[in-house]
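Below is one structure; the comments refer to it alone.
Some chains have been omitted; the remaining ones sit where they do in the full complex.
The chains carry the letters A and B, assigned in the order they are written, with residues numbered from 1 in each.
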């Protein structure tokens, strides 16, 4: 399950890098940042070592292999199709990383505001860094569709279940389901948050 | 006093995010980066934990509340007025974070060059990250008005007073006043540093 999410985030990096006109090196790098950036920033801020990609270095090899594979199969004309197709694993990844990030922060003894922030950061910061290196305004900040808000919702659920002393995995399961299903509903019905009045 | 500075930095993030066409989520994020980014990078580099926003997590809630408030009151047409209005608390923040950042680094036993760098980073890096995520060249690097130089001046004053063994708060007070007043003078008289010869 987690592997699916990492793959989805990596593929989102590959399509973003292709759009920015990068070569193979850039694609590997942006895919890596999209897949590992959020969790790495979370672990840096919480001072947790070793990083999850140091413990499970198979994940690093996997992302490199995916980039190699994509260099044979993906072409620029495939970008739009791929972006549509990866939204489902991306929604799973969003829910999974938000719930896990919050859980990890609570275990480390962080206050509630920080735990919520860590859930949001570990699920969405990979995408923010991906877009920053591709030199565009981060998509999650400007597309007026709930994405970060759903990550926050998942984090809130984990915090609530935790404060009620429910066994951790029930809260995690519930949070992941709500976030993932929420994201899929948003995508199907094209729901957007109100924009600014001028 | 410190709260005023954090608010000023957060509001500068809100106006920058509005200019970049972001939605509510982007505004919260950029406001948070502008308010906490500089201090966080300083603490990461000096390996100080917990971060100041983990210890005082009320600051996090405050920034979220300000963003919520602004979403009702600020409109795009207000951006220019707001940017003018926040220059005074921003000048206070500049002086405050530069002096405190240098002081913190000296207490941690950093050499002089590093202490000066920490003063500059903690007061200006929030703005640099804010502009980077909004996909513009950081304003403090390209507007030819002394800003970082005044932060450096404040840091130098703190280092000088420290090497003379004066009680810390006198040096801090002096540094904050010089930097803040200097910034206000720069703004009133529109002073600029010489640009490059072509």
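Criterion: contacts are C-beta pairs under 8 Å (C-beta built on N, C-alpha and C of every residue); 3 or more make two chains touch, one makes a residue touch a chain.
What you see is a predicted model, and the numbers here were worked out from it, not measured in a lab.
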Size of the entire homomeric complex in copies, 2 being in place: 3
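As a convention for this text, only the chains that are shown with their structure count from here on.
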Whole-Å separation of chain centres (CA-atom averages), chain A against chain B: 29
Partner chain B, residues of chain A touching it in the complex: 44-45, 47, 110-114, 117, 128, 132, 135-138, 140-144, 147-149, 193, 195-198
Touching residues on chain B, where the partner in the complex is chain A: 17-18, 20-26, 29-30, 40, 44, 49, 51, 53-54, 57, 60-61, 71, 75-77, 132-135
